[in-house]
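Reviewing the structure listed below.
Complex shown without one protein chain; remaining protein chains in place.
Chain lettering (A, B and C) follows the sequence in which the chains are written, and residue indices restart at 1 in each chain.
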Amino acid sequence: MAARKLTRKDLADAAEKYKNWGRWGPSDEIGTLNHIAPDDIVAAARLVRKGKVISLALNFDQHGPQGAKSKYPSLGRVNPVHTMLRTGTDAYSGVLDHRGIRAADDMVVMPLQCGTQWDGLGHVFYENSMWNGYDCREVTSAGAQKCGIEKTKAKMVGRGVFLDVARSLGKEVLDDGYGITCADLDATARKQSVEVRRGDFVIVRTGQMEAKLKAGSWDGYPGGDAPGFAFETLEWIKRTELAALASDTWGCEVRPNETEPGINQPWHWITIPIMGMTMGEIFYLRELAEDCAADGIYEFLFVAPSLPITGAVGSPTNPLAIK
Amino acid sequence: MAARKLTRKDLADAAEKYKNWGRWGPSDEIGTLNHIAPDDIVAAARLVRKGKVISLALNFDQHGPQGAKSKYPSLGRVNPVHTMLRTGTDAYSGVLDHRGIRAADDMVVMPLQCGTQWDGLGHVFYENSMWNGYDCREVTSAGAQKCGIEKTKAKMVGRGVFLDVARSLGKEVLDDGYGITCADLDATARKQSVEVRRGDFVIVRTGQMEAKLKAGSWDGYPGGDAPGFAFETLEWIKRTELAALASDTWGCEVRPNETEPGINQPWHWITIPIMGMTMGEIFYLRELAEDCAADGIYEFLFVAPSLPITGAVGSPTNPLAIK
Amino acid sequence: MAARKLTRKDLADAAEKYKNWGRWGPSDEIGTLNHIAPDDIVAAARLVRKGKVISLALNFDQHGPQGAKSKYPSLGRVNPVHTMLRTGTDAYSGVLDHRGIRAADDMVVMPLQCGTQWDGLGHVFYENSMWNGYDCREVTSAGAQKCGIEKTKAKMVGRGVFLDVARSLGKEVLDDGYGITCADLDATARKQSVEVRRGDFVIVRTGQMEAKLKAGSWDGYPGGDAPGFAFETLEWIKRTELAALASDTWGCEVRPNETEPGINQPWHWITIPIMGMTMGEIFYLRELAEDCAADGIYEFLFVAPSLPITGAVGSPTNPLAIK
Partner (left out) sequence: MAARKLTRKDLADAAEKYKNWGRWGPSDEIGTLNHIAPDDIVAAARLVRKGKVISLALNFDQHGPQGAKSKYPSLGRVNPVHTMLRTGTDAYSGVLDHRGIRAADDMVVMPLQCGTQWDGLGHVFYENSMWNGYDCREVTSAGAQKCGIEKTKAKMVGRGVFLDVARSLGKEVLDDGYGITCADLDATARKQSVEVRRGDFVIVRTGQMEAKLKAGSWDGYPGGDAPGFAFETLEWIKRTELAALASDTWGCEVRPNETEPGINQPWHWITIPIMGMTMGEIFYLRELAEDCAADGIYEFLFVAPSLPITGAVGSPTNPLAIK
């Protein structure tokens, strides 16, 4: 954690320093996903060596993290509500037979950031601006007219690099309030003999989700204290030119935040609207961690398509690590 | 089309002939997805040569195919309803500032088979049975206790093969009611110099969706007449040992169906519950068709993760062809 | 209809003339519903003479008016989606028996103004103001902090007066674009031997809904051309001191509007935010019309509770005329 609390002035300075607006032209809507070049995708595909597919998604259901106790109001995020439109019991009862086919059908009601998810570039604003300097009023009740998640529809493919920071620091789970530093990330990469490169999808494990699953309760997970990225890692993100970053916590960055009162999620203020970085949250990393520890290989083909809901500011995803 | 109308007896015979129950053990819940071996995934990854990602999804929004005119009642399938939980206009208005962060958030209400989608193995029953002989009563109002879509969470990866049947037959769009035959599929593969093999994801283009998009109206698309697989293609599915099949129509198979009155979607009766074949529908194939016609390469890495909604009988998906 | 098109200046003048802000104190949130005094309710109850209850609601289902063709974008209003959480077919199939009770349960997804409905005082703004001068920013994505429909929870009771303007003018249905005048309302009341008084709920019939029901299509109803209140009826509303007004059309006022381009629903601009008048729309009036024509009595006890959804700007209702 920072020795002193970050102020609005610090955030303004960071915004100035890390601003990527205009870097990919004035009409860009996908930000750092532009770091991925076709050759990177070809190279990433070459990392598939054993034909193993690992899903990094929690299942979407009533047992998800929403609704758990939290110091932070959830603001309408609930767990998915899955309802049936027709069922096998309808079939069994014979009531579908007039249709000439026995079929079940279903529906879901879900906040787009209720489980394993991408934060799109319309999700967070810096003052009145969103990514690339677009006016925040482009995100109305009718959705995001700019930077909607559908713009990333063919973009979530590349080299995945897994950084098991918890393991690297010799912990089962990092402590709440522990801010992961640039040095932690570099040391982890070094220990794992993997290098982070331009255009990578970097996935960082704190162990927090597994601890919650083990405890059998999500209390404190959504919006609560958590280990996560320190504000200084903005520098690391800039340096590595990664495509996107994901973690196993609710909000990626360390909580309590390193800020003065009145500033919440300072790292989000910069990463999303200023740097244009799409961010993955609530990733389930246990199986990936075990596999990487077993074979010593921390890079893979990563494919995590968003659901192209027009104008959405986030999206559930089923991210796949293909090794 | 069959010279004579298919009867229930024909379906029973087909069920006997094509039944895969027990083939992957009594507790299997994913059917023909078992055809994919790890080596197939490794080989599929080698097909990535130019680093191009093509999404086969329609965007999910109010402009989707549901609600269009149809002879077939939609039974509760509506287009996605996307609503915001917080907006950029809230941010602009200053009403979010007490939270210390300006962020937007959103929600969706959507039938799981309203757009580009997978039909899961809990979707269709043969009499009182679902895939692998499970009782149809495993699919209750609480969802699918067996064969839920979440079981496929790490399975939708493999070699994709695109069969542009419309183009192969020299048509912009196949006629409604045209039943694609085994010979059509074989001829298309031959013309395209591609071979369908065990474990493939086979994607077949009729051109119908593009015709509807061009016409600016989905009328007739959901549940209406359409080109699609003839009943005889069950033989082709069996022979090729494909993993899954997808198309650009609402329901894959030819409509009007080749059946006597009272039997609807006969091919579904066999493919899903009897053969255990997951099926993709409403795939957007224009961009893929153009790319394959241009480079003459009809095979690629295919990644189309379902959203692992526990107990779901289908799932929206954003399928990616990676070339 | 006005001889010349109404301008913004006309609206500003009307706002000045009809403004009720502060009339019931600075913290009032229910506007003209304040016109109802306890004695009015006692007197209204005395109007119950034959013990007949007439519902003025359309049923809420997929056959409602949303989704019909319209020149006016619906902005997310869809018909109600009713889904089951448990069913009688589940019961029949035996899958509920472990719970010791066989019960069905259900859920609805519905815009609050998709059918027979109240427009609450948070529904329309005049420039940056809502009723009583509250800032429009009191209505955020989190709902209406002021003037939420729940404030009317015990208020929708009083004397109902039915004005069958269509019948009075000798028409089955008023023409689209016909603006009902103050004279029309007065003449109708006179013909019907009923007097409109302070605190009344006044329900006006144009016949348009019945025409749509007869035609078997809602095309043109939501947001389309319609008969309805002329702008001049603001004077009548002021004079009568009615509690609330309702009609059988989508939006009460005449369409096309009597305004210059760029001003939509001018009567709403004044009635809701300036006068504080709650408004009922999409009321089903056929049965009431027949009953009143038969017994010649056009007054009754009117009870139409809103559903007190906290922070809602509208509410579905099942309005009852009790004669």
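One rule holds for everything that comes next: a residue touches a chain if its C-beta (ideal position, glycine included) is under 8 Å from a C-beta of that chain, and two chains touch if they have at least 3 such contacts.
All values derive from a computational prediction rather than experimental measurement.
Here the chain not displayed is in touch, across the complete complex, with A, B, C. Note that of A:N59, A:S93, A:T152 or A:Q265, the residue touching the chain absent from this view is A:S93. Which of C:D40, C:D184 or C:E281 touches the hidden chain is settled by the complete complex: it is C:D40. From the set C:A12, C:V108 or C:A293, the residue in touch with the chain omitted from the display is C:V108, counting the whole complex. Remark: the omitted chain is touched by one listed residue; of A:V81, A:L169 or A:A187 this is A:V81.
When you scan C:G160, C:G207, C:G224 or C:G311 for touch with the missing chain, the hit is C:G311. Listed residues C:A14, C:A68 or C:V124: the one in touch with the omitted chain is C:V124.
Residues 62, 67, 76, 78, 81, 83-87, 90, 93-95, 109, 137, 140-142 are the ones on subunit A that touch the missing chain. In the full complex, subunit B contacts the hidden chain through residues 75-76, 81, 83-85, 87-90, 92-93, 95, 107, 109, 141-142. In the full complex, subunit C makes contact with the omitted chain through residues 37-42, 45-55, 57-61, 63, 75-77, 80, 82-89, 91-92, 99-113, 122-128, 130, 135-144, 150, 153-155, 157, 259, 261-265, 268-269, 301, 303-314, 316-320, 322.
Throughout what follows, only the chains that are shown with their structure count from here on.
Subunit B has its Cα centroid 27 Å from the Cα centroid of subunit A. Among the residues of subunit C, those touching two or more other chains are numbered 76, 81, 83-85, 87, 90, 93, 95, 109, 141-142.
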